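Here the complex is missing one protein chain, while the rest keep their positions.
Per-chain residue numbering starts at 1, and chain names A and B are given in the order in which the chains are listed.
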Amino acid sequence: MEKALVISNLKLYYYTSAGVVKAVDDISFHLEKGETLGLVGESGCGKTTTGFAILGMPTPPGKIAGGKVIIDDEDITTFSETELRKKIRWKKISMVFQGAMNCLTPVYTVGNLMMETYLEHRKEASNEEAYERIIKYLNLVGLSDDIYKRYPHELSGGMKQRVVIATALFLEPQIVILDEPTTGLDVVVQAQILNLIKELKQKLSISSLFITHDLATEAEIADRICVMYAGKIMEIGTNEQIYGREKLHPYTEKLLGATPLLHKKVNELYFIPGVPPDLINPPKGCMFYDRCHVRMDICKEEGPSIKEIEPGHSIACWRYK
Amino acid sequence: MKIKDSFSGLIEFFKEFSKVKSGLIGIFIILIFLILMILEPVILPYKETNEKWRDISYWQDNPSNAAPVWTQLFSKEKKPPTKFIYKYEQSTGESSGLTTINYTFDYKFKYTEAPQNLIVHAKINGYVGYQIFFERPDGISFEIYRSAQNFADEAIRFTADTDSRSVTYDFAKKYETEDTLLYVDPKDVNVLQVLFSKTENGPISHPEPLHGDYKIHIKVTYLDPSATFDEPYMVLTGRVSGLLGTDNAKRDLFSGIIAGIKWAFLIGMLVAVISVFVGLFWGVTSTYFGGAIDEVMNRIYEFFINLPMLPILISISAVFKIRMAILIPLLCLFSWAGSVRTVRAISLQLKEEVFIEASKALGANHWRIIFVHIMPLILPLTFASIAFAVPGAILTEASLSMLGLGDPTIVTWGQILRDAESGGAFINGLWWWIIPPGLIMALLSSSFVFVGWAMDKILHPKLRTR
Partner (left out) sequence: MEKNNDFLLEVKNLKKWFPTQHGLSALFLKEKTYVRAVDGISFSVKRGETFCIIGESGSGKTTTGKMIMRLLEPTDGDIIFNGKNVSHIKGDELKEYRRNVQMIFQDPYASMNPRFKIKQVLAEPLVIHKIGDSKKYRDENSKKLLESVKVTPAEEFMDRFPHMLSGGQRQRVSIARGVSLSPALIVADEPVSMIDLSTRAEILAMMKSLKRDFGLTYIYITHDLSTARYFADTIAVMYLGKIVEIGNADDIVDNPIHPYTRVLINAVCEPLPGKVKKMKEINIKGEIPSAAKIPPGCRFHTRCVFADEDCKTFPEPDLMDIGNGHYHSCRRSDDLPKFKF
């Protein structure tokens, strides 16, 4: 399969007054055309930061400290801000930001908002062309034409999220980054949005990066899962490999254990004691050492590198060496 | 632990504060004023300024309407400053079997203008006669005053300007032509100018200062052997006086201004603190309870914020004698509403906070929530309001004083300005009477405003970009 996006040895550090925070530290993965890659981890593990880094817009004081982000054989980390804006953002990659549905400017209609975005990126386009495109995509995300004239406050959370998704898609990018698109929505609406994303994936054969903290949501949507912890990738595997629960990184195992199953009554849920490490002074060995239940002596001394243990399944753990 | 924490909080605050230049300048000026206020007993040239500001006799030895001494630095003329002479030579004699004592005072005159007045003080008890002789450097000497009386332990005060008018006229007459004298009214003669003038061209028509050593003799004759004549001293009131000159009532303006600092602070701080706290309490309480209470409290607040202060204060002062103890509460009454609106805006948000609900759920009563949970959180935000309210209070007091509604028992800058206005300082160009009190009021007020701005920037970070 062709690769839509290749991330290699990407590093993104925050240069704060307290020290350098290694928010994303030497991560590599790729995204195949038409697939959905899930990026999971606890809050603060660097998953959203990764999303921003791919768009070439790290939040200050963050800076890309190394590595490559390759789209169409071009390393976009070398691009200038203008180039990124003209060639990459929204044209090739778009992003549904976390909570974006709550940030729609209340004084503009949905149509105004979308029109502005469209014309900003397609300066040559006529209004009619833009209108047609907007209506097409509103319909595609399951909204009727009259939404065009409505104000954000007249819409429910689910409808707003659909508008945001339509806005991320209507310039027809190759890659969409979805950052927690279902967080803050009601369960039923959440399921509807997940269905929508699945549907769009089939219709548009788009590649997407689905960022969430919830392994249960990821199970519904991601072809492959990439588990991050403390700025590093702990495990990458296919949906079956991860949720099949045969060979897992201890962190993934614990995280899965902490995610309750509805149709199976369990008496005790797992949890992971302790807190993630300090990213200014990270431990010498494995990042997960302090909280790991199967740690060994070597783990404290040296961090494991990520290694393929079976086709399509890589784990960064000394247990699998 | 607690002290240490609030201390580090303070340090933190000052670190932030020191980044705002205008705030630092404000603090600096306020500190200078505070130091002046504390040092008042030391630096006041007239120690009883506070008690005797309106006592004419306390200021009688000062010149009236005299410019500040330092104006001489920029002027070619040399005007005499006020001089107190306590040193004298004493000689005893006898005349007609009665004891006489001669007191001689020396005065070196080297100025371009004569002193404003020549004053002799003494304490006399019993039957005493005394004569005052004026001896000029050109050898002319004559008696300028004489008196004999039974004094009952009295302080006597001789002033040449009034008491020697006719004698001086008689002396000057000799050097003037008949024609000139036709146009001179003896009452208009500038006594001191004549006394210190050369005689050649006529001391009245063409006075010219006669420089040299003058001697003033007081010859005391004891008509009653048990009589006493003590503590004689002489004052030559100058044409310039003190750091900031004098007003028409001969009061030293520098003393007045220094004595006014504490009142400015008292009025400003007290009114600001009380009214902001009342406003804080009012705003928090009304928003917290909401409903009917809020409606009523809000109407009261609107009533007060729309009250025209001056007309009402004028009518009140027609009924009551205005004193500080009444003025400060009155000013608070008219200014507490100023901070209510801001407090309401913040309080409306705060009262919906979950921790308020949590506290309620724990069983806390309304007053605990208001005083322990809401007010302390808004308090820092009101510090800026306090700083902004201070100038308002100071200026209001000044305007009331200007209207003659101030507390007459104390010295405030506003009252100095009012006296200047009624004393004709504006017409007569007595700038030292108007500019210093006005300027100092503006300076203190603006430094509080500077501090307020700085606090605003720190405490309302959202406004930082403005």
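Rule of thumb we're sticking to: contacts are C-beta pairs under 8 Å (C-beta built on N, C-alpha and C of every residue); 3 or more make two chains touch, one makes a residue touch a chain.
Only a predicted model underlies this, so the values are computations on that prediction, with no experimental measurement involved.
The missing chain, though absent from the display, is touched by one residue of A:110, A:272, A:287 or A:306; that residue is A:272. Only one of the listed residues, B:364, B:402 or B:434, touches the absent chain: B:364. Interface note for the absent chain: among A:98, A:161 or A:217, the touching residue is A:217.
Set against the missing chain, the residues A:26, A:42 or A:74 yield one that touches it, A:42.
Mapped onto subunit A, contacts with the missing chain fall at residues 36, 42-43, 156, 158-159, 186-188, 190-192, 194-195, 198-199, 213-223, 239-240, 242-244, 254-263, 265-266, 268-273, 275. Although one chain is not displayed, its contacts with subunit B can still be listed: residues 1, 295, 353-355, 357-365, 368, 373, 376-377.
Methods note: only the chains that are shown with their structure count from here on.
Averaging Cα coordinates per chain places subunit A and subunit B 73 Å apart.
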